[in-house]
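One chain of protein is taken out of this complex; the other chains stay put.
Our next item is chain A:
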Amino acid sequence: MSTLAVHDHGVGHHHEDGHGHHHKETFLTKYIFSQDHKMIGKQFLVTGIAMAFIAMILSILFRIQLAYPDKAFPLMETLLGRFAPEGRLDPEFYLSLVTIHGTIMVFFVLTAGLSGTFSNLLIPLQVGARDMASPFMNMLSYWFFFTACAIMLSSFFIQKGPAGPGWTIYPPLSALPTAMKGSGMGMTLWLISMVFFIASSLMGGINYVSTILNMRTKGMDLWKMPLTIWAFFLTAILGILSFPVLVAGVVLLIFDRSFGTSFYLSDIVVNGQIMPMEGGSPILFQHLFWFLGHPEVYIVIMPAMGISSEIMSVNSRKPIFGYHAMVYSLIGITVLSFIVWGHHMFVTGMNPFLGGVFMITTLIIAVPSAVKTFNWLATLWRGNIRFTPAMLFAIGLVSFFISGGITGIFLGNAALDINLHDTYFVVAHFHLVMGSAAIFGMLAGVYHWFPKMFGRMMDEKLGYLHFWLTFIGAYLVFFPMHFMGLDGVPRRYYAFTEFVSMQQWLSVNTFITWAAIISALAQFAFLYNFIHSIFWGKKATQNPWEANTLEWTAPVEHLHGNWPGEIPSVYRWPYDYSKPGAEEDFIMQTTPLSQTMSSNVPHDFEDNAAGLEELSKWTNTQKSNEEVK
């Protein structure tokens, strides 16, 4: 067999020829102020997990309130003090809990925790780079994120407590410090925290894009990149283009709160006092917020989609079905996600014609989403599916994405949104499609790349337990909420006892709360597994899942610079699983096509004259061999 390496496209890409010898690391530079993308990824992960647990506990607190609105729990007063006088949550603190839960989950867990972790970990490893384009800026992005988390949490320790106007912080509630307890100092801290967070996201995003565009190894052209990298790349572009708009919105809001401007305020009377602000519009803020806010939901879900696509392919032992379609659908979602924001504002009173336009663009985005779903199903079809915990979570993601995505069609329809807007139907929809699905993508990623991160394996049985309790629990929590929404039950209500018609949902609420508690407890199995495995887990081999991508060619032992010698070159796409004619059911991206002639297909040599010539020679040799026989 010829040993000639048939190079495809991509010649001329940046190829670092260093040998991985970076600066000497001390404890401080290795674990705290690390500039190694792998360590920064782990820092994002650990912080994200910590924040997720905090947000989860907050959600359990308000779920208990919803399940038992008429009961007092003295323990709550002990734990929460003035926020739970006489053992019952203060109604304004309830809103703060909802606000901070949403903020933490959307921004700190599902954006930074998910994208920050896996973009950092995987981009250099999967494209074949020694590190990010700017390791120092990468380090700063983590520490800005950490600062943002610290500021957000600090708001629990101030007199009036954390911000309470909901995670969307619509003014005037967020702009008038006297409007409610949560509009005061807590709101200011929220805004400052978000400025830090956005700065972190921008630094991260710019690094991801520049690394992917400039630092791919030899042979790694765009169509040889794993879907994870495509997802991280497009997510980073989304963030870079949309987050600055939120910064603008937030800065103007700070001006309105503190300096007497009225970008978002007009015609307001608070507590009988006529305010001097005129000429602004609260709806302007909503436009600015949702210009980020809607891409944000894709910033959350796209990395999860990329991760699950990768994991499904590896564990089905099949190429991802319709790789190009998967990429184009990601691009389609990226572009469309910028022109759908108005569907969050159908009932604000904006021009109805505009509502019609946003309805059309919103429903169009369902097409690339449907393509992705069907392609995942086709990937599973006739596969040879290994049920690793990562694979279970990836399958769970598809199930959630179907369930939650379908209800998006209702909410994207302006006429139906009139009745469903801001009800529990919306809560059910987004918790399934971008809450549960994205969390499952994140957990799938953690289980799958844990050996890469820590050089050890997580316990599979605990992973199974974690998956099933969480999967069933999430459905039990969110599925009944659709019906509450169809009964017109508004979200963010402190108690269900004030409206006679809502009392019929009390028992359902109790049930949901208990399902949530069980799901929450299951996360402790994960936490135990995670921490225990870091120190005592079974040692990992270099490529434990028999995957094709570049990160599994790097040594188990971490090395700042990723590969000890030359960065490996890439010769093929990452999804050559179970290729007919190949000896094994996986062929790594670093295996030259010339080493697998019996399994190559003409498509492998597209636009590659040298390769086609090699194929022709090999075919002729085969023919002559047969003739001799």
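One rule holds for everything that comes next: a contact is a pair of C-beta atoms (placed from the backbone, for glycine too) under 8 Å apart; a residue touches a chain by one contact, two chains touch by 3 or more; residues count from 1.
By definition in this document, contacts and distances are computed from a predicted model.
Per its UniProt entry, the chain excluded from the display bears the name "Cytochrome c oxidase subunit 2", taken from "Mannitol ABC transporter permease", "Cytochrome c oxidase subunit 2", "Phosphopantetheine-binding protein" or "NADH-quinone oxidoreductase subunit N".
One of A:Q504, A:T541, A:S598 or A:T619 touches the chain omitted from the figure, and that residue is A:Q504. Only one residue in the set A:M137, A:L213 or A:A325 touches the chain that does not appear here, and it is A:A325.
Within the whole complex, the absent chain has one touching residue among A:A248, A:L377 or A:I531, and that is A:L377. If you put the hidden chain back, the residue from A:M185, A:L363, A:M457 or A:L527 that touches it is A:L363.
Within the whole complex, the absent chain has one touching residue among A:K42, A:R63, A:H421 or A:H560, and that is A:H421. With the whole complex as reference, residues 70-75, 86-88, 90-92, 95, 165-166, 170, 172-173, 176, 179-181, 265-270, 272, 274, 278, 280-283, 316-325, 347-349, 352, 355-356, 359-360, 363-364, 366-367, 370-371, 373-375, 377-378, 380-387, 392, 395, 398-399, 402-403, 406-407, 409-410, 413-416, 418-419, 421-423, 460-461, 464-465, 468, 471-472, 475, 479-480, 483, 486-488, 490, 492-495, 498-501, 504-505, 508, 521, 575, 577-580, 585, 603 of chain A touch the missing chain.
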